[in-house]
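Yeah, one chain of the complex is gone here, protein chain that is, but the others are all in their spots.
After this line comes subunit A, so read on.
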Amino acid sequence: MSETTPMVRMAGVDKHFGELHVLRDINLEVPQGQVVVVLGPSGSGKSTLCRTINRLEPIDSGVIEIDGKTLPAEGKELARLRADVGMVFQSFNLFAHKTILENVTLAPLKVRRTGKAEAEKNGIALLERVGIANQRDKYPAQLSGGQQQRAAIARALAMKPKVMLFDEPTSALDPEMVNEVLDVMTGLAKEGMTMLVVTHEMGFARRAANRVVFMADGEIVEDATPDTFFTAPKSDRAKDFLGKILTH
């Protein structure tokens, strides 16, 4: 892959949910190492956009490429590609019947066919990095939301992904737990991980994002640096959106 191949490329992507046109002609490129934060009011299609990138949501038309490879249809090829794309969900989705360490080692063992000793060593190292190594033998339901989300990040990182997708990672958390998750994400961003983050955390967007993409009604309305976006938004919809959140 050449230097200029974007890690994620979406071109002319359209998607409907029945009558609802949720994604309208989306064109977006995320270069390697960049952190893109997707903002927008609820129902603007930002979560759907995030989920189309690893084809959890299929698209009607357009092209999506990961590291230069077009997303294939459901099957082995797609599974292989998904293994390289880490995903963190709003509701954590840790495997409820597995311990935290098992959650982190399962995919390396079964998908990557890593040896058990190595998978556990990496797993524990990742859990240490997100600060919950001492919880490794507990089940997800025994952890707080913030701990679960950090475990979910470790689980995604265990696959050594090329890019990480975050679908509203802090929206289901109690306020006092939001920062522990954002800290882990900021750390990742600083290390040069390519990230696409759907969030409502404006502080994170300002602090860690290279770019802010603002969506409304299924369209990308603005695509700018955080500074430009927050201080001088161009569109009325972005001004309206920022006015609603930033006045509090």
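Quick note on the criterion: a residue touches a chain if its C-beta (ideal position, glycine included) is under 8 Å from a C-beta of that chain, and two chains touch if they have at least 3 such contacts; residues count from 1.
The definition used in the following text is that contacts and distances are computed from a predicted model.
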Task = Mind telling me which option in "Acyl carrier protein", "Amino acid ABC transporter permease", "Putative ABC transport system ATP-binding protein" or "Formate dehydrogenase beta subunit" is what UniProt lists for the chain we can't see?
result = "Amino acid ABC transporter permease"
Task = With the full complex in mind, choose from A:Gln32, A:Asn93 or A:Asn210 the residue touching the hidden chain.
result = A:Asn93
Ask   = Among A:Lys110, A:Lys190 or A:Lys239, which residue is in touch with the absent chain?
value = A:Lys110
Query = Among A:Met159, A:Ala208, A:Val221 or A:Ala238, which residue is in contact with the omitted chain in the full complex?
reply = A:Met159
Note = Touch rule applied to subunit A and the missing chain gives residues 54, 56, 74-76, 79-80, 82-87, 89, 91, 93-97, 106-107, 110-112, 139, 141, 152, 155-156, 159
